[in-house]
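Note that one protein chain of the assembly has been removed; the remaining protein chains are unaltered in position.
Every chain is named by a letter (A and B) in the order it is written, and numbering of its residues begins at 1.
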Amino acid sequence: MLPGNTDFIVDPAHLIFLGVFALVLVTVVGTLAYAIVSARRAVARGQAASILWHEEFEELPASAKACRHDLTGETPGRRCERAFDCKGCETHARLVAEAKPLPSIDAGGFFVLADRLYHRGHAWLKQEEDGTVTLGLDDLATRLVGKSAALDLPAVGERLAENGPAFRLKAGKARVRVVSPVTGEVVETGSQGMGFLLRVKPDGPLDTRALLSGREAAAFFGRERDRLQLVLSAAHGVPALADGGDLVGDLSSAIPAEDRDRVLGEMLLEA
Amino acid sequence: MHTTKHSSTLPAHRYTLVVDLDRCTGCGACGTACAVENNIPPANEKATERTGTVWMRVLEAPASSAAGGPTTFVPIPCQQCDNPPCVDVCPQRAIEYDPRTGIVGQIPVRCLGCRYCMVACPYHTRSFNWWSPEWPAGMESTLNPDVSVRTRGVVEKCNFCVQRLQAARAKASAAGQKEIDPADYVPACVEACPSRALYFGDAADEKSEVAVLSKDGESFRLLAALGTGPKVFYRSSDPVVRERLSRTGVTRG
Partner (left out) sequence: MDDTLIGRGLRRTTLPRFLLWLVPWAALLALGVYAVYLCFAVGLNQTNMDNRFAFGLWIYLDLTVIALGAGAFFTGFLLYILKKKELKAVINSAVVIGFICYSGAVGILMVDVGQPLRAWFTFWHPNVHSMLTEVTFCLTLYLSVLAIEYAPLVLKNRRVKEVPGALVLEHQLHKVMVVFAGIGTLLSFFHQGSLGGLYGVLRGNPFAFRTHIGIWPTTFFLFILSAAAVGPSFVLLTTWLVGKVSKKRLVSPEVFQTLAKISGSLLLVYVVLKGIDSLIWINTASAKTGVQVSSFYAHPPFGTWVLFAEVVLLGLVPAALLLSRRVRARTGLLVLAATMACAGVVLNRYVMTIQTLALPSLPFDSFLSYSPSWQETAAFLAVLGYGVLLYSISFRWLNLFPEERELATKG
């Protein structure tokens, strides 16, 4: 096969054949090596969390990828293709510039607070006067995991990356991860009782364009409630809330323990 | 590419075998001599006609006429094609066509045992070693030191006793001659044939016996229509035999 081999034949047919073989082999090995090297580099650069977020976004069912302007009824049926990163989105910029009055939206029985910005990973963000932001778990997720859920918060001084893990929760056997809506450093940890879970000092000026507020958020929760009903009905084989009424306060105790892992897995990200 | 090379330029020497079917009695001495010369082991007790290792088979052709008549015996070694279908298909060049002699050589130590050459050969002159070679105690001493013993799982076939050609060349070169003495190179089967049905020689020499015999009207080749260019010729004075054996087998319904 190699030149120098005792019976290596130098003729066009052998040179073409072995040349193509070598080319294909080099391409396969080279591409594989490229993928491995760039994966190592991405890990070294700390991009693992963001890649995880993108991967999981890709796996979301189409209905869960609804654009925020689909939620409000401005662009019905539009699906997000940017992992909910509205900053580089031209459609978002245009619609914000047009600033159409939003159609009225059913809040779906969840608390949507005016001073909060909501992330689709079920975290909320509140801008504080001292320039820091506080992060917490939104109403739906709080009710889903229940009061007894164990919190796993990062320590003061740890760094958070946008769409990287912010904190983790453990409810029974299920472990879930809530991603951060902001990049910055943890300056204080809180608790459910304190009204926030983390206080974060953002890196540079705060950019909240990707986050939902007001009626957008209300519409998002409406969709999430519908999705939850489907998941629950798939679990029990009977439709829950057939009347379309509001959800019960403590969802976690309403879900049978054997289904909790699956339901949480469907609604929240896996730790 | 091999194909064009072989068919366009014929070798300087064309070692050729002519089989006179009228003389063959089907005694099988050729096959026995071949096995002894080429270290072909005794057949395994479970071997059948189709699984034994045989370089020189003697087959029985159907009766020469519709009314019956004598049986024709047809000895079939490798046909040493000038356009061999086996050489092209071997994936790892374990078969070589020698452009100086026209002999198709098998290199068993390089053979993978894929048997593609056996599928390609329309003459079925190739044997696969389905069993490990075994000689009864004491019989090893009769092995021919000029021929290597082949292992299980490889394909082998007749090579016109090429070791005898090498010996003849060595003898010629020791005597300072360029060409071998034709009398020094005779395959074992030809030597052994009691009825002198086998003729062997270099057909490139126009005056040789094989050149003359192979060209007369009584000679023909098996499956000549396939264009493989065998260097084993068959001859018979009976036109019915010639016609029957020149045909392609599949045409008999």
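List of remarks:
Just so it is clear, contacts are C-beta pairs under 8 Å (C-beta built on N, C-alpha and C of every residue); 3 or more make two chains touch, one makes a residue touch a chain.
None of these values were measured; they are calculated from a predicted model.
The omitted chain makes contact with just one of the residues B:T16, B:Q80 or B:N129: B:N129.
The omitted chain makes contact with subunit A at the following residues, 1, 5, 7, 13-14, 17-18, 21, 24-25, 27-28, 31-32, 34-36, 38-40, 42-43, 47-48, 51-52, 54-55, 59, 61-63, 227, 230-231, 233-234, 261-262, 265-266, 270. In the full complex, subunit B contacts the hidden chain through residues 1-2, 44, 46, 48, 50-52, 59-62, 74, 76, 83, 85, 88-94, 110-116, 118-124, 126-132, 151-155, 222-223, 225-228, 244-253.
Note that in this section only the chains that are shown with their structure count from here on.
Inter-chain spacing, taken between the CA centroids of subunit A and subunit B, is 75 Å.
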